[in-house]
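Input: a single structure, listed below in structure tokens.
Yeah, one chain of the complex is gone here, protein chain that is, but the others are all in their spots.
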Amino acid sequence: MIRTQNHVQRATGTSKLLGGLAALLVAWLAVLATGDVASTQTKIVEMCVFVVLASMWNLLAGYTGLVSIGQQAFVGIGTYALVVFANGYDQDIYFSVLPAALIALVAAVPIALLAFRLRGGYFAIGMWVIAEVVRLLVKQYKADPIKGGSGTSLNVPVSLYPKVDRFQTTALIALALAVVAVSVVALLLRSRVGLSLQAVRDNEAGAAGLGVNVYRERFFVFMIAALFTGAAGAVWYLLKIRVQPDTAFSVGDWTAPIVVMVVIGGIGTVEGPVIGAVLWYLVRDYVTSSDSVIHFSDEWYLIYTGLIALIVALYAQRGLWGALQDRFPRLQVFPIQRRLVVGDEVAVRGEDEGNG
Amino acid sequence: MNWLNAVVAGVLVGGLYALYATGLSVSFGVMRLVNLAHGDLAVMAAFLSSTLVLSAGGSPFWTILVLLPVGFLVGLALQRVVFDRLVGVDPAFQIVATFGLSIVIQNALLRVYSADRRALDVGKLKVDSVSIGDLSIGVFPLLRFLVAVAVLVSLSLFLGRTKLGRAFRATSDDPVAARLMGINNRTIYMVATGIAVSTVFLAGVFNGAQTNFATSDGPGLLIFAFEAVIIGGLGSLWGTLAGGIVLGLAQTLGAEQFTDWPSQLFGHVLFLVVLAVRPNGLFGRVEA
Partner (left out) sequence: MALLDVEVVDAFYGDFQALFQLSLAVDEGQAVAVIGANGAGKSTLMKAIAGIVPARGGRISFDGIDLGPRSVHHRVADGISLVPEGRRIFPSLTVEENLLVGAYRGRPGPWTLTKVLETFPLLQRLATRSAARLSGGEQQALAIGRALMNNPRLLLLDEVSLGLAPTVVKDLYASLPAIREQGTTLLIVEQDVTRALTAADIAYCLLEGRVSLSGRPAELSRPAIAAAYFGTEVSQ
């Protein structure tokens, strides 16, 4: 009698290969980050911050159905918490990123309690209103260290933070944050929480019937997203220094590009938002710089961006990574999908839903 | 401004918010669709009106006669090209698509009209007011309020008394059952979006005649419309009017009391309070 042994397989050959390539890429970026080219470091910071923001927005929209256009609230809260710790309490600017992220997390509790009363499109706008309220309140706080609507600058005396040093450190922090954020998303989706989230996404009523506490899972993910979004905002301003409420809480500067990146890359996949963020950034960098062959003014650039979001949402909802996966079903960098290996036969669950 | 005047001003501006909110309410009621470009359509109407006035002269009022049918046609086209593909899909794609549309409209307007603020000139109508004792009521805000109420009354009669209106409500209740009655839901959706866009065009022109406007104003107007809908309670036109009025009152009374604070903040705060205390809105039906 032949016994076949069944086991659950996660990593595939492709995912090991792609994972190795991703690790090499990160190592290369780390080398660049420790160099002395400020423009390269700036690019690394900007790209990594958007990788974090896009991954978190996708975690919400792609896995819990919480489509928020108010994530700029957490960017701004993280930023201003950084300002308070660094300028107000004279703390180390790099260290201050940590409490800034925690403040964003704490702020997310009452925000979730309110916004979770709305569903779908109304949740999206409700979050926007909340971000507006925070922005207006920050603008009204005219005393130090916030200084109201005119804004302020992060206190970075060259004696304490030499510019080369600050750019290096910030680039490394941004890179580390991106690696941690993407890993957290991948690990989260592999965990029990991830399974519940997929059940909720496939059939909310059914999942609730199986004992999944939909509200609690959503709440938990919302907290994670707020934490990392707040951290990303703080890291951005370690580099940019100049802080104003209208930009820190801007829907156009933050949430609009995030949404576009995620849908282009592929909503509901771990890899999609990363690819979307990097691609979006490279393309934007190219077409808005005046010496490029293909050059767009800001307006045309944004018109194309909006059109692409519209077209992808209407006709190509799986996005780039989703489309690639349709063609190459084994394609995945992060093995969050479980494959049941039955003897020689490999049964793949949920292939047609993407590697959700 | 004294308190009584602030109350009257709040009520009157509330009518405008209700007019903004009508289209949002209709789209959501019939298709469960939230159009994030709703406010941008209003701004577009104000710019179109100013172009018409600049090229043909006269008062902005005549442009309404042109813009209402144009808005209806824009709505039909929007439904056919964009929204038909969004009915019944994951809300994430509705939000992304209409958000993209909003970015396109805003930047297209910016491209054509630049970032300068404009105003629609309605002459001395804008400053005229009627005085009753201490109370002074602006003629234009009053007119605007009456127009808003007239639109809501007509819409209410249309929904309540006509065959097509019944078909609207049936589709809103159960689109599949409505199709089984021989109702072509795509026609219903087209008319719904036509109504949504023409009412928001009307609101855009009235707003543009009251205050100056810029290409980036759309999202702010969307938020006011949204707040009026939620404060009033989903699914009720009269609730939306009441919601608009309550929102207007919160803004004007808040600004009256705290003169150096932005008035919209008080509307937002009221919205959050309503959300915390009465999530179904002040006048909303509890969903069965």
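Here the chain labels run A and B in written order, and each chain numbers its own residues starting at 1.
We take it that contacts are C-beta pairs under 8 Å (C-beta built on N, C-alpha and C of every residue); 3 or more make two chains touch, one makes a residue touch a chain.
Remember, predicted model here, so these are calculated numbers, not experimental data.
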(request) Tell me the shown chains the invisible chain touches, ordered by label. (result) B
(message) Touching the hidden chain in the complete assembly: which of B:Leu67, B:Val122, B:Ala170 or B:Ala250 does that?
(response) B:Ala170
(request) Looking beyond the chains shown, say which of B:Ala178, B:Ala192, B:Val205 or B:Leu253 touches the absent one. (result) B:Ala178
(message) What does the interface between subunit B and the hidden chain look like in terms of residue numbers?
(response) 163, 166-167, 169-170, 172-174, 176-184, 288
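Assume only the chains that are shown with their structure count from here on.
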(message) For the complex, give me every residue of subunit B touching subunit A.
(response) 28, 32-34, 36, 82, 85-86, 89-97, 99-104, 106-108, 110-111, 219, 222-223, 226-227, 230, 261-262, 264-265, 268-269, 271-272, 275-276, 279
(request) Spell out the residues on subunit A that touch subunit B in their complex, using ranges where they run on. (result) 61-62, 65, 67, 69, 113-114, 117-122, 124-126, 128-130, 132-133, 136-137, 139-140, 251, 256, 259-260, 263, 267, 299-300, 302-303, 305-315, 317
